[in-house]
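Excluded from the complex is one protein chain; the other protein chains are retained at their positions.
Going in written order, the chains are labelled A, B and C, and every chain counts its residues from 1.
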Amino acid sequence: MWYFDSDYLEGAHPKILERLLETNLEQTPGYGEDRYCASAKDKIRAACDCPDADIYFTTGGTQTNALVIDSLLHSYEGVVSAQTGHVNAHESGAVEFTGHKVLTLPQYQGKISSADLSAYLEKFWKDENREHMVFPGMVYISHPTEYGALYTKAELTAIHDVCAAYHIPLYLDGARLGCGLMSRGTDVTLSDLSRLCDVFYIGGTKVGALFGEAVVFTHANTPAHFTALIKQHGALLAKGRMLGIQFDTLFTDGLYYEISAHAIEMAGRLKDLFVKKGYELFMDSPTNQQFIILENDLIERLKKEVSFSYWEPFDDHRSVVRFATSWATSEKQLKALEQLI
Amino acid sequence: MWYFDSDYLEGAHPKILERLLETNLEQTPGYGEDRYCASAKDKIRAACDCPDADIYFTTGGTQTNALVIDSLLHSYEGVVSAQTGHVNAHESGAVEFTGHKVLTLPQYQGKISSADLSAYLEKFWKDENREHMVFPGMVYISHPTEYGALYTKAELTAIHDVCAAYHIPLYLDGARLGCGLMSRGTDVTLSDLSRLCDVFYIGGTKVGALFGEAVVFTHANTPAHFTALIKQHGALLAKGRMLGIQFDTLFTDGLYYEISAHAIEMAGRLKDLFVKKGYELFMDSPTNQQFIILENDLIERLKKEVSFSYWEPFDDHRSVVRFATSWATSEKQLKALEQLI
Amino acid sequence: MWYFDSDYLEGAHPKILERLLETNLEQTPGYGEDRYCASAKDKIRAACDCPDADIYFTTGGTQTNALVIDSLLHSYEGVVSAQTGHVNAHESGAVEFTGHKVLTLPQYQGKISSADLSAYLEKFWKDENREHMVFPGMVYISHPTEYGALYTKAELTAIHDVCAAYHIPLYLDGARLGCGLMSRGTDVTLSDLSRLCDVFYIGGTKVGALFGEAVVFTHANTPAHFTALIKQHGALLAKGRMLGIQFDTLFTDGLYYEISAHAIEMAGRLKDLFVKKGYELFMDSPTNQQFIILENDLIERLKKEVSFSYWEPFDDHRSVVRFATSWATSEKQLKALEQLI
Partner (left out) sequence: MWYFDSDYLEGAHPKILERLLETNLEQTPGYGEDRYCASAKDKIRAACDCPDADIYFTTGGTQTNALVIDSLLHSYEGVVSAQTGHVNAHESGAVEFTGHKVLTLPQYQGKISSADLSAYLEKFWKDENREHMVFPGMVYISHPTEYGALYTKAELTAIHDVCAAYHIPLYLDGARLGCGLMSRGTDVTLSDLSRLCDVFYIGGTKVGALFGEAVVFTHANTPAHFTALIKQHGALLAKGRMLGIQFDTLFTDGLYYEISAHAIEMAGRLKDLFVKKGYELFMDSPTNQQFIILENDLIERLKKEVSFSYWEPFDDHRSVVRFATSWATSEKQLKALEQLI
């Protein structure tokens, strides 16, 4: 059986495990107060070209989204997101669980448009009845999106400008950020994100770590007593060094980019396999997620030997499926796939 | 510098890291649907002598407490705990964050008494005004307690009986359960806990794992759609196998007990060091946490070379401090300590 | 100045005030345990043809919606509503504040269709990823809707059937229920609602009371300890008799229907005034809310002498506005309006 279901099918990149072994017996303080966390933060600040960034480590994406969103919003505010945003669609209501509404905008391959956002905010602030409505208190975007699409620097800048005009923070979910940064044709860098976003997270779980995400507050805008908030959300790891060591490794000698570049390279080849054989792409994603339209019959047959994600029906006899690659995707796996399709 | 601050100062027991390495490249489904989680659950069921137990893995203690408590309570209910219970004192209000009150009872070395519990429940149910009060909906105890004390089987049975009489579940926080089970003189086994508790968790973080806790619902009493609740609480790990592999290793060839026995052995020796030199114990704990009364001057001096936890003032010139041992505590560390005190 | 902004512009129907005066010095227990509440409940049970109904009184619509929805849902569930449902659009996120998501369906004059509902539920339960999503745990509809539309008995039955098939309760928001029941052409009675809904509320605030809503659980399905939940939501009135006296009066000698019939009669005449003068209706509502398309210039001019609600833009030079009538709307007011338009 060959698995292309997601980018979290294996353990961790070998260099991370190696580093965990090396440091295993060292005694360090708990809760992220150790020297590995400090070092990892320094390296991330450098990578982001953002010396004043505050950085915190958490264990997973949904946890991070609920924590950051709840911490930045006032009680009377909600978060603006694409209809297909992960926080709206696939987090079991974790944001609402913290008391906040997700306010939705139309999506374009998972992206929102600055024009829609601007129109929404303008309408809200003109509405005389707005004290009876949920205030839009921040904007959530994902990059890459849930459909593997990427914002251009111009698009991000336009969204940033709207947020700035309305004095609400822009938050970017970077669960697969590495793949976004290393995609061919993207003009968006970590440095751009640090300039254009108020807060974002650099995903580790889906980019080679055992688990872990790095939250970056870009301009001394960390909510007060954020450690207490992390604890309250059940997100404070006792052996916080596990996160520090992993991110320190990912941001040493460019491992984070290397891992991402490999996944992108493999995704490109995987896409080519399908295209060459005449299959239609649902969308031409530049990232490590590939959305392909397959006959339902073929899907049934393939599933006996390959595992991948069912996405949604396309028409009466075809469906959209997703194949994902990672740091661990091998030539061998691609060859096996080639022979099956 | 020598550290005795806590039992989560190092990485993981070497056998766990070894197993993570061995399995690293294997592809498995996410979210705990892998074969390692299945195997670990089987082994825990066997160790608990509880073939019908439902088992779930989470990443930390506060997260687990808030999740289990919120999932078992109705909206109008709170959880009964010792005043010093971790959920009441040291979780940044994580339980209240989910909307529930912690209802407190007096503590005796961190334990509650079945008599106090019974009196509390009787008074509540006799109060004609109780619809204006928070209903006691479950009981939380920790074993060992935050002060390193242990319940006897008779005490646990008495608490269980009160809970059963009032039809409310008994939940046991086993963050350091291994050390409780391996303490000299305890008559409480995993099998007893499975019979006497409705739900409990077997702590991994403080007993040799990188992180992780195993929640055991003992009699088909798992809340409906518990996986969705885990996700909603931000506690669902994408690479759930990390938890499965760790607990599978801990419950293979008795590693969990071996680790705990070592910590207990070392704690006993550490206690003896202090006692021999004439220091007074705050309480004579049978577990891996030792609470000792030291002169404040000595504390200041020691802190330059040894790290430990300040607990609370004892009198004008003395304070209570805590020394903790773990699977990794070595002869060498104890010797160094001996020379310093 | 003449006001047609809403149906809560005046105090209460004179018979209600009269009754408050008569009973003023009588001493009664608090919190709704008085004989007026008991009597009102009996009369409502009779009016609903539902002898087993449990009835509770609350003070306002948003409060009632959040209370009922939060009390009926499990933590992992959300409430299904039309996009334009009051709970989704105009309650400042009161439902999300209790931790639950509002799951939206398309609206048709504020109504949902049983076909959309059925398709939504079917899709959800087929989704293998549903543990990562918010479970649809109940259905919210308003009758009349926020646009003054009414469900037919056939439509309600179809929605009821879908809910029953999926074992989720149907909740009907009857803020203006009286006007719905007395509208020309409706085939829906209180008895039908009691049979087709699991819970609904009979609005008092907008139908002649000072304030107050009557929540009807139709078949011994009141959540446990609902009084404690009312208290917890801040919705338990100390002088609960105020609600009992008002609803007792409303359901004596058909006052609730009489008030509603008057509002409907006046709304019909008001509509005719506009139609005769050639104005276009946004929708032809049978209830006490009339949505009319007016030139923006006319709106500006009218606003100097008449007060009404701005609804939404219609085209470049026209907008939709709402005129509402109530028990207190008089011939004199309509004549004054006639001369102005």
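Please note the rule applied: a contact is a pair of C-beta atoms (placed from the backbone, for glycine too) under 8 Å apart; a residue touches a chain by one contact, two chains touch by 3 or more.
Given the structure is predicted, the values throughout are model-derived calculations rather than measurements.
Just so you know, the chain we are not showing touches A, B, C across the whole complex. Per the touch definition above, the residue from B:32, B:60 or B:78 contacting the chain not shown is B:78. Within the full complex, the residue among A:132, A:153, A:195 or A:301 touching the omitted chain is A:132.
Touch with the chain that is not drawn comes from one residue among C:242, C:273, C:292 or C:334, which is C:242. One of A:123, A:184 or A:225 touches the chain omitted from the figure, and that residue is A:225.
Within the whole complex, the absent chain has one touching residue among B:27, B:64 or B:92, and that is B:92. One chain of the complex is left out; on subunit B, the residues touching it are 75-76, 78, 89-93, 96-102, 128-129, 131-134, 310.
Although one chain is hidden here, its contacts on subunit C can still be listed: residues 3, 5-6, 8-12, 14, 17, 20-21, 23-30, 59-64, 66-67, 91-94, 97, 205-206, 210-211, 228-229, 231-239, 241-242, 328. Those residues of subunit A that touch the chain absent from the view are 70-71, 74-76, 99, 130-133, 135, 224-225, 227-229, 231-232.
Note that only the chains that are shown with their structure count from here on.
The greatest centre-to-centre distance from subunit C, using averaged C-alpha positions, is reached by B.
For subunit B, the set of residues touching two or more other chains reads 228-229, 231-232.
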